[in-house]
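The complex appears here without one of its protein chains, the remainder shown in place.
Chain lettering (A, B and C) follows the sequence in which the chains are written, and residue indices restart at 1 in each chain.
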Amino acid sequence: MTIGAPAGAAQFMALSAVLFSLGLYGALSRKNAVMVLMSLELMANAVNLNLVSLTRFVDPAAMTGQFFAVFSMVVSAAEIGLGLALVLAIYRQKKTVELEAMEELKG
Amino acid sequence: MGYVALIPLLPALSFAVLAPLPRAWRNWLVPVSVAAVVASLGLSVAAFAATWPGGHEAHAQTAFEAVFAHIGGAELAFRLVVDPVSALMALVVTLVGTAVQVYSVGYMHREERIGWYFAALSLFTAAMLTLVLADNFLQLYMAWEVMGLCSYLLIGFWHQQPGPRAASMKAFLTTRVGDVGFALGLLVMYANVGSFDFAAVLHEHAWQPAAATAVALLLLFGAMGKSAQLPLHVWLPDAMAGPTPASALIHAATMVAAGVYLVGRAMPIFEASGVALTVTLIVGALTALVGGLLAAVQHDVKKVLAYSTISQLGYMFVALGAGGFVAGMYHLVTHAFFKSLLFLGAGVIIHAAHTQDMREMGGLAKHMPVTTAAFGAGALALAGVPPMAGFFSKDEILTVLVHEHQYAALAIALAAAFVTAFYVARLFFRVFTGPPQTEHLKEAHVEMLAPMVVLAAITAVVGFAGPALGEFLGHEIPWPEPGVAALSVGVAAAGLAAGWWVYGRRTVVLNTRPLKERFGVLYTALSLKLYFDLTYDNFVVKPYARLAAWLARFDLGVIDGVVNGAGRLWQALSAAGSWFDTRAVDGAVNGAAAAVVASGERVRAIQVGRVQAYQALMFGAIVLVMLLLVVKGV
Amino acid sequence: MASHLLTAIVFVPLAGAVACALAPSARASRALALAVSGVVLALAVWLVAAFEPGAGMQFVERARWIPQIGAEYHLGVDGISLPMLALSALLTLLAVVASWNVSERPKTYFALLMLLAVGMNGVFVALDFVLFYVFWELVLVPMYFLIAWWGGPRRQYASIKFFLYTLFGSVFMLVGIIALYLHPAGGTLDITALAGRGFPAQFQMWAFAAFFLGFAVKVPVFPLHTWLPDAHVEAPTAASVLLAGILLKMGTYGFIRVTLPILPEASRAWAPAVAALAAVSIVYGAALAFAQKDLKKLVAYSSVSHMGFVMLGIAAGTAEGISGAVAVMFSHGVITGMLFLLVGMVYERTHTRMIEDVSGLSVQTPVAGGLLAFASFASLGLPGLSGFVGEFLSLLGAWKSELVPAGWVVVSAVGVLLAAAYMLSVVQRVVLGEPSKAVAGISDLSLREVGVLVPLVALTLVVGVWWDSLLRYVAPVAAELAKRAVGS
Partner (left out) sequence: MTELAVLLPEALVIIGALAALFAERLPGGDRTAARLGSALAFVAALSVAAIGTASPIAGGALAYDAIARDARLAVAGLTALYLLWLSGADLERVREMAAFALFAALGGMLMASAQDLMALFIAIELGTMPAYVMMGYERGDARTLEGSLKYYLLSMTTSLVMLYGFSLLFGLTGTTRFDHAGALAPQGLLGAFAAVFALAGLFAKLSAAPFHFWTPDAYAGAPASAVAFVSTAPKIAGTAALLRLATGVSAGEVVPLFFGAAALASMLLGNLGAYPQRDIRRLMAYSGIAHSGYVLLALGAGSANGLAYAIIYAIPSLAVMLVAAEEGTAVDDWAGLVQRRPAVAWALVALLLSLVGVPPMVGFFGKLAVFGAALDAGRTALVVVAVLMSVVSAGYYFRLLRPAFFAEGVLEAAEGVQRRAWTSGAAIAIATALTLLLPLGLRALQTLSGLRL
């Protein structure tokens, strides 16, 4: 790969994988629920990147990936909204959004 | 011959009528039982008479036949067949049975459960008659087992007492040990022949020696249980816990002789084997001698007779083992009469003396002349003194042994004869002579005496019917050969004399201990006076007593001990098994259940409640699958 | 009607179960149960009367059921199922009469008894595997409740153990059924049609193992038997009677109906092992029976021993052996039924089942004592009573068979002696002797109770004396099975 050359499918996929992994790492390691939500958003964007970029290589005319990405973004937005609402409700109850405070249910 | 079917049927019906009724009715209906056996006796006489003219040449006649099962191509039938042997046996059984039942009316009249007693006697009579009239081994076996049940019921008649209860169980179980052998014999027989019928098994089938030996030994084992042969004899002395007349019928005259009858019937198989005959001879000879020795040290009148029965049955096995089927049967018949006579006499004695211990008896002769005479006749027959029946049949057995050159067996038989005579004398003199130790002795009722007199009369005369009987059964019974007869009589006389010397000579029983304590010096003199007694005691009686006692200990400690010990061991094993069952077998399953619960707890432990742990586990699993795919290479 | 006789016998109790549950009163429920079981017994008698011995499968009914998997509604009786069906009808009626005084939830109780009857009758007439399995499992639920609700102190443990054990076995049987169905040589769920399909030997071995687990738990064969004593000890009398009388027989019936004809080569190959287990069951059951202090547990272990004879006969695979196996199945149902009923009746009066606490029954209660002694002697195999017939024939068949090593037959024969040991110790300690404290003052059996026992006594005698009264139905089928399937 030379700098400046047009990126291939593999490069996009690798970038997406890195993004996804970063998001995943965040989701697994952050103590704060809001941070976890942000990490999940990062993972969602990795997916979107994949979809949008790969369309170019497999079926540029149909734009399937773009459509898919749009749907995905809309849904993600809704879901994150829902998640934030949940976190807010929890904050009202417990006055904290640390995940460690949420280990009551187990076994 | 259709009426033959009634011979076992009448007592059976009598049982069927009596058994289900309430006690009071049952007791009231005792005459039904007596009437049934009397009628059977009449019919048996008729059947015997009808068979007599042709004797052994007459064909066996089937009086009754009912097929009760079809299995694997074979028909199993219930048949009543009359041939000379079965006609004779039926006659003996009904005759003794009648005598015992009549006697029992008097002997048992105070018993609350007399009706049940008669019901059991009836069932026994029916079973024994079914056995002797059978023409196949299966029917014989079935009747054999039912007899065992009756024996059990009658031994345990006084079941509220622990002794009879234990004795009845011991009897049933010990004989059943033999029965397992019998049953296995039937299995082997069926596998070889495909039938149980006498005709097929005994005459039509060509036996291979090995198979014959297996079947014969197994049947012999069964017979040894029933006929109380060494080492399965231990139950019979205990069985004396039952009512005496029942002992007379079952444990002296008939049931215990069924083993002899079985071996006699199965003679062709034994002959095809050869080995089995030798085993029979050895078993019989040992039993004859050991039984006699043990009889000589018993104090209980009935136990003396019980060991005597064991010994006499041993004689019969000796005869069979030497190939003398007819001699064995002959002794069976005479023994049935004189031994039942002795038992009935013992019953009278026990009633009169209120004890079974002969040390507490004495002087009965003066007050009970009829009993004494009848018992004496029986005793002489047992000792083998002519002209009593026992002499003739025992002589015939000895003759067979001589002819077959079985000299070792002959020697043992003679030794047994000596011992027999000795204990007969001991019994007789202890009981009937000497000072009376019981008050208010009086003669028994007529319904008890009459059967005894009849049996005594038969005992006195039946010996002379030997040759005719031999003719009837198909094998010559000659008059006694002078040489053998002299030997036999000599031995008997010696035994009687020895017995008289020890037990009959003195008229007063001395109890030396108080004297010894009070007059120490005088005692020495007295003992000097009794110098001969001491000599005999020390050099004849005591060693003999020690030997016999040692044998008794052996019997109790070793053989009986093996039986009892086996029982105890079995109990221990059962308990251990029970433990094993709960802990190991069941435990394995409960363990599995526990394992489920434990694994469940493990699963719970994974569920820690932390979201990120869950996520880590999930991705871990995904990574694992990915690694697996890498390794496998898609 | 005659063409739907079997359907009636199976499903009349189902209607009865609903009716009993919805009955307005306990008395009505009881009367309904009696009427229904009476009708079923009458139908069964009709069936026996109309049955033609030796004419194969009769009263066959077939209808479509679940075509996707080829399951059919397929019923029929032959000489082996007929006696079991009749016994089931009889014991159900007797169980109802014996439970006359049930006071706790009587409506539910009788409804469950009727439901149990559906399963029991169904198993013996079902000729389709799915139907068979349905009836097989249907039995579990009412029995579970009968034990768990009306049972003794440890009923929870005992009932769930019963349920799980038998479920454990039956799921493996299910695997076996599916395997037969999926195999190219199979392809049907028709039990009769699968016979003699010539499955490959290797496959047969595995299928046999699956079926063996299913049936052996039910029988039960050592070492799968430990549920039995627990279940029996805790179960109410009627449940014990049906459990020992019918439910155990379902296992051995399965061996005769399924493994012998369908998996003949595996049956042959496994025969020595099965015979060994049978012999061990016989001796082991007898040993444990001897060691028991609880009368009911003793009878329960004796069942393990007796069922060993059934297994021995089945392992033999000869005409005599199979006939003997069925004869033991029948007579054990009758005799053990009697024993359990008597133990229950004694328990109702003395409130103890401990052998050491009960003695002298024959003095205090001659009828109860006499019948208990009678049942004991029948159980120990006294000739002339039905117990002897089957055990003797099983031994005979096993000795004749080339598949069963002679040593195991000898061991089994010793079991006959051991049976005498434990049964006589019962007679000696319980029936005979002076009445103990618990026994003193109790009343003898009532007319109703005697009425329950009399049919069983009569059957014991009739079958014991006239073997063909039972064997004329069984022997032709047994001969056919031995010839065609096992080839001996």
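Methods note: a residue touches a chain if its C-beta (ideal position, glycine included) is under 8 Å from a C-beta of that chain, and two chains touch if they have at least 3 such contacts.
Remember, it's a predicted structure, so these values are computed and weren't measured experimentally.
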item	value
Displayed partners of the chain not shown (whole complex)	A, B, C
Among C:46, C:181 or C:466, residue touching the chain not depicted	C:181
Candidates C:148, C:241 or C:334 - the one touching the absent chain	C:148
Residues in chain B touching the chain absent from view	593, 596-597, 599-604, 606-607, 609, 611, 614-615, 617-618, 620-622, 625-626, 628-630, 632-634
Hidden partner interface residues of chain C, rising order	66-70, 130, 133-134, 136-138, 140-141, 145, 148-149, 155-156, 160, 163-164, 167-168, 171-172, 174-175, 178-179, 181-182, 187
Residues of chain A (touch criterion as defined above) contacting the omitted chain	9, 13, 16, 20, 23-24, 27, 33, 36, 40, 43-44, 46-47, 50-51, 54, 57-59, 64-65, 67-68, 71-72, 75, 78-79, 82-83, 86-87, 89-90, 93-94, 102, 104-107
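Convention: only the chains that are shown with their structure count from here on.
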item	value
Length of the line joining the C-alpha centres of chain B and chain C, rounded to whole Å	38
For chain A paired with chain C, centre-to-centre distance based on mean C-alpha positions, whole Å	66
Euclidean distance of C-alpha centroids - chain A vs chain B, Å	97
Multi-partner residues of chain A (each touching 2 or more other chains)	none
Chain C partner contacts - residues on chain B that touch it in the complex	22-23, 67-73, 76, 141-143, 145-146, 149, 152, 156, 159-160, 162, 165-166, 168-169, 172-173, 176-177, 179-180, 183-184, 186-188, 190-191, 570-571, 573-575, 577-578, 581-582, 585-586, 588-589, 593
List of chain A residues in touch with chain B within their complex	24, 27-29, 99-100, 102-107
Residue ranges of chain C in contact with chain B within the complex	161, 164-165, 222-223, 225-226, 284, 287-288, 290-292, 318-320, 323, 360, 362-363, 366, 377, 382-384, 388-389, 392-393, 395-397, 399-400, 409-410, 413-414, 416-417, 420-421, 424-425, 428, 432-434, 465-468, 471-472, 475, 479, 482
